[in-house]
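Worksheet for the structure shown next.
Here the complex is missing a single protein chain, while all its other protein chains stay put.
A, B and C are the chain letters, set down in written order, and residue numbers restart from 1 in every chain.
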Amino acid sequence: MPSSFRATIAALTLCRASRFERRAGVETARGRPAHGIALLLTVAAVLSATVHGATGETRVPQASQAASAPADPADGGWPMATRDYANTRYSPLADITPANVATLKPAFSFRTGVKHGHEAAPLVAEGLMFVVTPFPNRLHALDLARPGAPPRWTFDPQPQPLARGVACCDGVNRGAAYDAGRVFITTLDTQVVAVEAQSGRELWRRRLGDISRGETITMAPLVVKGKVLVGNSGGEMGVRGWIAALDAASGRELWRAYSTGPDRDVLIGPSFRPYYAADRGTDLGEKTWPGEAWKTGGGNVWGFLAYDPQLDLLYHGTANPGPWNPEQRPGDNKWTSGVFARRPDTGEAVWFYQWSPHDLYDYDGVNENVLLDLPFDGRRRPVLVHPDRNGYVYVLDRASGQVLSADPFVRITTSTGVDLASGRLKYDPRTEPRAGQTVRNICPHSPGGKDWQPSAWSPRTGLLYIPHQNMCQDTRVYETSYIAGTPFVGAEVKMYTGPGGQRGRLTAWDPVSRRPAWSVEEPFPVWSGALATAGDVVFYGTMDGWFKAVDAKTGRALWRYKTASGIVGQPVSYRGPDGRQYVAVLAGVGGWAGAGVTHQLDARDPTAAKGFAAAMKDLPKPESLEGQLYVFALP
Amino acid sequence: MSEPPADAVPAAEAARLHATWSDPPGLLGRLASIDHKVIGRRFIATAFGFFLAGGLLAALMRLQLARPQNGLVGPDLYAQLFTMHGTTMMFLFAVPVMQAFAVYLVPLMVGARSIAFPRMNAFAYWIYLMGGLMLYGAFLLNVGPDAGWFAYVPLAGPEYSPGKRVDFWAQLITFTELSGLLEAIVIITTVFKLRAPGMALHRVPLFVWAMLVTAFMVLFAMPAVMLASTGLILDRLVGTHFYNPGEGGDALLWQHLFWFFGHPEVYFIFIPGLGFMSALLATFSRRPVFGYSAMVLSLIATAFLSFGLWVHHMFATNLPELGKSFFTAASMMIAIPSAVQIFCWIATLATGRLWFRTPMLFALAFFFILVLGGMTGLMLASVPLDLQVHDTYFVVAHLHYVLIGGAVFPLFGALYYWYPKMTGRLMSERLGRWNFWLFFVGFNLTFFPMHQLGLEGMPRRVYTYPAGLGWDGLNLLATVGALVIAASVALLLFNAWRSARHGEPAGDNPWQAATLEWATASPPPRANFDRPPVVHGREPLWEAPREPRHVKGLATDAREVLVTTVLDAQPDHRAGYPDPSIWPFVSALATTVLFVGSIFTPWAAVWGLAPVAIALTAWFWPKPHETDAHLRMERAPR
Amino acid sequence: MCSRCRERCHRPRPPRPALGLALALSLPLALAGCEREARRLELPPSAPLAAPSKAGVLYPGPYASAPVRVTAADPVVRGQRVEENAYAVSQGKRWFRWFNCSGCHAGGGGGDMGPPLSDDRWLYGHELPQVVASILQGRPNGMPAFAGRVSEEQAWQLAAYVRSLSGQLRSDVAGGRSDAMGSGEPEQRREREVPRPDAAPPTVR
Partner (left out) sequence: MATRIRPLQRRPHARGPEPRTFAAAALAALVLGLLPLAAVAAPPFGAGSQDALRTGGPQAALILDLWRLLLAVCGVVFAAVMAAFGVALWRARRGTRDTPPELQGPLRGEPRSARLVAAATGASAVGLCGLIVASVLTDRALARLPLSNALHVELTAHQWWWQARYDDADPSRTFETANELHLPAGRPVLLTLHADDVIHSFWVPNLSGKKDLIPGRTATLALRADVPGRYRGQCAEFCGLQHAGMALEVVVEPDAAYAAWAERQRRPAEPPTDPQAQRGQRLFLAGTCAMCHAIQGTDAAARRAPDLTHLAGRARLAAGTVPNGRAQLAAWIADPAAFKPGTNMPGHRYAPEDLDALVAYLETLR
């Protein structure tokens, strides 16, 4: 089949699919899209077979078929930040291959005019590309059909500026969500806004939190079964974490589940069956805290959400307990630094597992959970793969919450392993912070072996591409006061490069054999997300402004391009209306790791930006601090 | 003994000697003086001046504490008061006054023309004076140190002691260390190399032994506090982290270093006191002290042991139990050498013929007070008991019993005893007795109740205390006692001032004592001895004269001293002796600028060195006429 | 240290005959006190300041165009001369930690969620009253208003400390290193950052 013909078919399919989806989404509130999807799946399967037949291989481990439901493997779109419910960040497009990637050229570009860290993923749907900027959270819709992709409309939610003062790690935003003709964005000042995709018209908006108490929202929402799911940020401000479901049509709040406090707040009911004994009991979200510390105890939900339609379970991590100083909160501090499986309809918790009970280092548990079907002990199991900040790649049975394996992907001095019998992380007392003492050589550092930057999974190679950092720190904790609207941290941190001398890495992890297949070192933390494509090319960006492509199988460097600013965004790949495969990424350095440059912090203070500013003081000042979208295509 | 010696020096020779050893005239000449008697007198007077100042501060504190919730002195001033009191008494009075007496007496007692390293001696005095004036100047400007004389970090560190108060304290330590170390070298050298021929080590007077042992202790202990205070000032000024647990330092390190010096320091106040005791008791018992060897060995043993018990100041810190038990044992065992000396003195008294003059009264009071203080010392050495009474008024009582009983009573006795040697006149005996009894009664009235106060729970260093805890009466009593002490000290001053003019002329040897300082005139001539004596026994003035009685052959028209061997004091060679020089004074000034400057900027250590270097160069620059004179006197050994 | 005092303290001590004279000379100085070293433990309580309307929440202040109400003629600053007083500056350092200023601006003032205080950029003015105004009124991009939440005396002390972070105070008044993990040079060792004239309040970035 000539490639031009294939492209035409794909383009046709895309157009029809999106039209279909839009109609389905608007007309039926719930349930109906599944039909459409099923239909699409059939078409897609055929197409995919033809497409993939050319390269002729299918690997054993698969992204959970069911979990990747709304994203049609053949659909060249990118409807949510991680592309699918399974969080794979895998594009089935295979035009770009190791053989031709070197010829990749910029296709078009777009300046956002905003100076914070651009951590968002551009979305592609309905022939439009949706770019949400960091604060002030403007949403741009670029018309992909027109040459140069000029903006069709721009939506400005006008968030309150003072939200910037309570955002812990630069006023970032990690992307929007597209569903059924609507784009949902979150704003730093805790609003969720629904915008009509084609027109940019505001459909509804809803404020969910109180910035004067330090609450913000930075996460990318997820739309599941007609519900927009969002959670809050603010673990450094003593904000009590929650996740809420809003009716996608009206913005009405359907349920809200807190991460701390009594069971009724956490939406723990009779169907809650955690795998491990430590998580069973009533009101543990209150009893594993001293006094009323749970009210300011963090556990925010700001990472990427995952959803398994087969099990009908929503997975979300919970962030670090507040304050960082662990001595102010003896106990396990449930339900922070862990993962919940919930029913998306009611929010009811089904199981919970705590990555870091009584977290000592700000190891949030919100990193993405990649839903896969992997062979385990000879049989295929629905699992959840999670590279945590504490330095382990966890593989959990996502039906039960059982830990199947947990293996370090970076050097760890804070713990000695995970006891699979009890599920409990075994802390190393030598690096336990104690008030008034400086504890040295804490590895990984507070942002963890890996922070928010999402991994990518390629079913073709069976590897999880983890962009991460390799850094350690010294910490001194001290007793801190909760004063609403001010930081509630109680720790001073000095960061430095970890063993090996390079601060960043892209590690290709094999979750079946439980070891890295290869690893690429970078001088700066790899703070951008990863993208895997069916063409066996993996893309990622670096903070010094390089957008890179490596061979998915070997990690061999294939191509790179220097952008005007450091890259902390999430690359995506889509098929344009012209049928070509595009790769897009936002450049615009910032985020916690880039705050020193973005906000011109004083790196002479080793604790500036909680240690990140000084550890990154050799990060070159980019040509431009403003964000810019780069889109690449083969010539 | 009263008839003039048969071999009296011809008047002309005496006059020549006088001219040779005299200071240049005028103010400049005074500043240039290197005569150990001049320096010693100044030293003693200065130390007593600081004693009075420190005493005044103590009186203020006692007035504040006279009744509960008193409003005379606020917490800020009170902190400065007790810090200044402790610092003054330990660094500006007790240690220097002992060295001052040594500067005056040791060369006379060993029969030397003068002291070793006389310019260094003068420099040490000037440094001491300037350091003290700096501290008091700072205090008057409200820059008085306020973190205690022990300056525990982190309270004394940069975060909790803002401003320059503690820096002045730390720099005072530098001043006194420098002075103390130099004096120690001067005294050791004088004792080892300038003794009269025949004064082998086993004939050295016990007082000189005590000063020698003390000088060695200073030499070993002072560097610890020098390190400590340098670390402190660097932490405060430059931002180093010696005592910052957050960056690898340790707050407890300060305590170890400080008490490694601080405990021996107690003994270099106490051991000279023991020396005074031996001198006084021998004279007023009309016999040598019993057990010379035991006495000397006890002094040395005390010195050694005193370096092994610093931790008993730190029992309340979290230290390993075994270590604490060791320090309990060491702290108790140091009582043994002291006990040996006390028993020897009692034996001396029992077999002597007692002559109760004022100096003797002060010496006898020592027995009551020091033994009592020693007993409480044993209690403090016990870890469990120390945990109750540490940092309470019990310790205040103990340390004053030991230091005043062990050092100040003998010191006052020594003042009465040697005053005629220094001035040529005796102090009034009647006033002396009043002085003694007031001091004795006042002292016990002040400090004995503090034992009870401490046991009843009153902590130290509180600027006030609530009523109703049962501390009121005893505190008032202590204050009354303090006023009695003040009256007694006033009487002493009056006595000294009045006796300088109206006192009974003393003659060479008013007490008919045995040691060499009484072999010369009162006050001694510029060259100390018209003819330096030769010694044949331990009690040269009590023993029948033997030939040769004097050293012959030392130049009279140039400064020349006889250097003898360390062990047997065999004449070794004649050495030229420096002339008076203004440069030690100038060097001291330059050093003061350097030290004070480095309170404000570390760069003072750089630019401040230039004037010091210039002054020192001028000081050591060979003067042709001096070199010529010394060459002229050189003779080939026969 | 007040300059008078510095001259005196630097001057080598005269010999003893001049002691009386020296004492007499230093007496008026002693009475005046050395401003750097004074511990004003008994300042009158601050006047009540307008408290925020909602209990327990720090509200952001008005925009920078609001008039700066506090001036150097303020009785507190006139009476205290905080920037010459080491104790006041050290208290400011205490409050900086206590009131979570260090949480936003970092322990050494290098900045974090809030802008750095140790550099030469002053978004809302570098003069002491301007800094006090920033603390009390808050600033639009997230600086909460602390009026009513800190006493006026504390605000002045805080402001003086904040200025010491960029070396605006005399080195003998500014603080030394903290008993903590090092967060840059101690304030007294910092070179003075000359405030940049072009640093203007940023509009929404």
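The rule we apply is simple: a residue touches a chain if its C-beta (ideal position, glycine included) is under 8 Å from a C-beta of that chain, and two chains touch if they have at least 3 such contacts.
Owing to the predicted nature of the structure, the values given are computational and were not obtained by experimental measurement.
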Among the chains presented, those that the missing one touches: A, B, C
Touching the absent chain when the full complex is considered, from B:A200, B:L234, B:L385 or B:L609: B:L385
In the whole complex, of C:E37, C:E84, C:D119 or C:D179, the residue touching the missing chain would be C:D179
From B:G49, B:P223, B:P459 or B:P523, residue that would touch the chain that is not displayed: B:P459
Where does subunit A touch the missing chain, residue by residue? 238, 286-292, 296, 328-332, 434-437, 479-484
Residue positions on subunit B contacting the omitted chain are 69, 71-72, 74-76, 79, 147-148, 152, 154-155, 159-160, 245-246, 250-252, 284-288, 290-291, 294, 316-318, 321, 324-325, 328-329, 332-333, 335-336, 339-340, 342-344, 346-347, 349-356, 364, 367-368, 371-372, 375-376, 378-379, 381-392, 455-457, 459-470, 510-512, 514, 539, 542-543
Touch rule applied to subunit C and the missing chain gives residues 39, 41-48, 51-52, 54-57, 75, 79, 91, 94, 98-99, 148-151, 153-154, 179
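Everything that follows uses one rule, which is that only the chains that are shown with their structure count from here on.
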What kind of graph do the touching chains make: line, ring, star, complete, other? complete
Pair of chains joined by more contacts [C-beta pairs], A-B or B-C: B-C
For subunit B and subunit C, what's the span in angstrom between their mean Cα positions? 45
As a quick test, compute the distance in whole Å between the mean CA positions of subunit A and subunit B. 74
For subunit C, residues that touch 2 or more chains besides their own: 180-182, 185
Multi-chain contact sites of subunit A, meaning residues that touch two or more partners: 438, 476
Sites on subunit A touched by subunit B in the complex: 436-438, 476
Of all residues in subunit C, which touch subunit B in the complex? 1, 5-6, 8-10, 12-13, 15-16, 19, 22-23, 26-27, 29-30, 33-34, 36-39, 41, 86-87, 89-90, 93, 171-173, 175-182, 185-186, 188-189
How about subunit B: which of its residues touch subunit C in the complex? 31, 42, 46, 74-76, 129-130, 133-134, 137-138, 140-143, 154, 157-160, 162-165, 235-241, 243-247, 585, 589, 592-593, 596-597, 599-601
